[in-house]
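All protein chains of the complex are present and in place, except for one that has been dropped.
What follows is subunit A.
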């Protein structure tokens, strides 16, 4: 794998009142990889994501970007075509239709022709598996899974270099979740996309991730899936050592579990 960092978080500290969420956290994201962030509830996965995205000012520490235009801390300038974000609840604009939601970043930041804008949006809708009939619907008329897909289409429409996914497969049925994994793998392989995803879906994590970063003890421990399963930290052991985790580490033997 190419070990060129694209985002480098160093000495990150996040405090809320007297509660410390991150303490001297270091984390590197490499170009072209899929990295999954896992951690217990309240360990600050979303806070970490928001710090990287610049939505939240960290108490201290630095976040550096290489090779993608983006904002340094405190700088209001940002280049949204370099990254896409899929928020946990979709965060579609509720007063716009699905199509209008997807074209918003294109209309805001480029001057391409109306036909191309529309075709690009419809292309993304097909890419994420949304029926084209959904384009005129408002977010409130969509099911949870469709909201996720529409939000992903909006995040992908500018061809970002990095995409951040906050629990992308939660609320999707297993078939849709697997399709989602395939889409992510395709994008990574062919478009050189870097993917950062927060997920609790072990299937999804083991199917797609090159590295898994675990938030424990206010720090990140990142390693390949095989290594992380063998990590001796008790929380990591419990997280991946459960029945569902074992299914994956045993690989093909997993099928015999059903027969037993």
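Basically, contacts are C-beta pairs under 8 Å (C-beta built on N, C-alpha and C of every residue); 3 or more make two chains touch, one makes a residue touch a chain; residues count from 1.
Definition applied: contacts and distances are computed from a predicted model.
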{"item": "UniProt protein name of the chain not shown, from \"Spore germination protein KA\", \"Hydrogenase formation protein HypD\", \"ABC transporter permease\" or \"Anthranilate phosphoribosyltransferase\"", "value": "\"ABC transporter permease\""}
{"item": "Touch with the omitted chain, as defined above, among A:30, A:87 or A:138", "value": "A:138"}
{"item": "Selected residue (touches chain absent from view) among A:18, A:41 or A:113", "value": "A:113"}
{"item": "Residues of subunit A (touch criterion as defined above) contacting the omitted chain", "value": "81, 94-95, 106, 109-113, 116, 119-120, 122-124, 126-127, 132-133, 135-136, 138-141, 156, 158-159, 186, 189-191"}
